[in-house]
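Read the structure below first, then the notes.
Rather than the whole complex, this shows some of its chains in their spots.
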Amino acid sequence: AAASLTDVMQEIAGAYEKQSRDRIVFNFAGSSTLARQIEDGAPADLFFSADELKMDALQKKDLIVKETRVSFISNSLVIVGTMIRRPPELIGKKIAMGEPSTVPAGIYARQWLTSIGLWKQIEPNVIPTENVRAALAAVRAGNADVAIVYRTDVEPVPHMPRFMVSEGPRISYPFALMKNAEQPDAARKFLAFVKSPVAMRIFEKHRFIVHPFKVQ
Amino acid sequence: MNDWSIVALTLRTAALSTLLIVPPALAVAWLLARRTWFGKSLVETLVALPLVMPPVATGLILLHLLGRRGAIGGWLHRALNVDIVFTWRAVVAAMMVMSFPLLVRAARVAFEEVNPRFEQIARTLGATDARVFATITLPLAARGIISGMLLAFARAIGEFGATILVAGSIPGRTMTLSLAIYNLVQLGRDPDAFRLLGYAVVIAFAAVWIAEATTRRHR
Amino acid sequence: MSVVLRDVVLPLAHFTLEVSVAMSARTTALYGPSGAGKTSVLELIAGLRKPARGSIAIHDRDVTSLPPRKRNVGYVPQDDALFPHLSVRQNITYGGDLDDAVINVLDIAHLLDRGVERLSGGERKRVALARALLSHPQVLLLDEPLAGVDTELRARVLEHLVRIRDEFPIPMVYVTHDLAEANVICEEIVMMEKGRVVRE
């Protein structure tokens, strides 16, 4: 599962293991690392990605069971650091964000900024980081004015001013069963549990946006 | 997945990887120190590569080699039904590759500093090459070799980049201290990360202390 | 013929060593000024240096291409070259078992469990001598073994060497600066100068 899902997935798995004899084994890393591992034949039953593009790539290579692919969890971007009221205020500020071509959070931020026509102007001031946490740390250390991160990454009662990006790109987490799963039946059962109301509440508790209507 | 099991896994894999690289590293170091041969600089560069390459690159190469579709991993899977990738074996493999250059360098200098005079005299006393190595060269180089083993062990504990690619970060199975700390940092759980960091420091202190005590005895 | 060097050539810093000599006596003194090439000759016999040309035979066996370990020599180097990480006991038993007779004659019984870095100069020489003697050599190569050993002990060790010479058929090549010493123990004296044998 994507590293950003570590806490929530472990909680869901804990709840699942209370009612089932199956044991869930996770591998947490960046989505692109996980996709790499799957392409190289690493054994995996389920893939909980933080990036639709990575899932698309695997689907194109026919590595996932297409029918099982679902995306009902989403996230949104926030700008933290100094108070921003309107996006144009970003111009001239030092902006820390995930690397805009490889890290999902950075890719989304860039998509959003491009769509509102600001990207060209702010690009020279962008500080690309390896992950969201590094962007936050840069703001705390005083070397970046703002950071563009996921809302799930900042505590609900921060001392930091924040700007919620509402019109940003759809940031969703696709889940799917792998073609060469070793225990497809058990994996299906867990995937079903992840879609259950119990799991939904856990996702919400961790500040993810849940779209239950997408679960059939 | 409690703290102790993470520490135990880390200790076990780091110690095993350090022990496993000792024989090949000493062999390579000895050849580099005591023989001149064609392509020596090449082999030396090759040995140093895991140091020079970013860990992701090393990890990717290992993944290619050790995966079920890889040259080594494929063979092991077919012949012995042993999987490497995503198991503790991959953790050990990543640690081995990353700390190998450190031990080779240290051992090489240690061998070079041994005065060949003593080896010669041992030979006049009838000792075979193997005996000369075991009773003269190795003990005289012990200080440097142990120091290199300490470096290798410390590096194994800290190993992260290659490990997460080949072994994944599977709690209870492949999640070493380094991987766990990374995960906690990612999640913003800094106090927990610092607690685990504390264990790493304690392990390092113990290793330094043991290395110190061992070399003192050897003087 | 115990040790024979035939047309042996070895280039050195200022001259080239060129030696042809047959040491047939049980004890041969190698005598000559500093830098004459005496140590070089011993190391050629021991196999620690390789001649550019020529051949070396010990007891009628050609050893020119044999490694040192198969030449069965007992070599006491000029710098004693004791193994620094081993105790005196481990040093002297490296090539063979302890022998009380040797220990007593060399007066090193009280040193056995000492580390070699805590020995005096003369003590080191005696330990080196014991180490070579205990390895059951077929020829003894002694490079000034008694330099730094005091007069009284020297007499005793010489006496012992004479006894070894008389009891066992171990030929000795004995490098020395002291003609008197050479005369006590040696039956034959080879004089060297600038890499050549000048008189036998």
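Read from first to last, the chains carry the letters A, B and C; within each, the first residue is number 1.
Convention: a contact is a pair of C-beta atoms (placed from the backbone, for glycine too) under 8 Å apart; a residue touches a chain by one contact, two chains touch by 3 or more.
If you're wondering where the values come from, they're calculated on a predicted model, not measured in any experiment.
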>> From the single copies of each chain shown, work out the full complex composition and give it as a label formula.
In response: A x1, B x2, C x2
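What we mean here is this: only the chains that are shown with their structure count from here on.
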> If each protein chain is taken as a node and each touching pair as an edge, is the resulting graph a line, ring, star, complete or other?
Replying inline: line
>> I'd like to verify one number: the distance from the centre of chain A to the centre of chain B, where each centre is the average of its C-alpha atoms, in whole angstrom.
In response: 35
> How many angstrom between the C-alpha centroids of chain C and chain A?
Replying inline: 80
>> From the mean C-alpha coordinate of chain B to that of chain C, what's the distance rounded to whole Å?
In response: 45
> In chain A, what residues contact two or more other chains?
Replying inline: none
> Where does chain C touch two or more other chains at once, residue-wise?
Replying inline: none
> Which residues, counting only chain B, touch chain C once they are in their complex?
Replying inline: 117-118, 120-128, 135-136, 139-140, 218
>> Applying the document's contact rule, which stretches of chain A touch chain B when the two form their complex?
In response: 3-4, 6-7, 10, 25-29, 33, 36-37, 40-43, 131-133, 136, 153, 155
> Which positions of chain C touch chain B when the two form their complex?
Replying inline: 46-48, 67-69, 71-75, 77, 79, 81, 83-85, 94-95, 131-132, 135
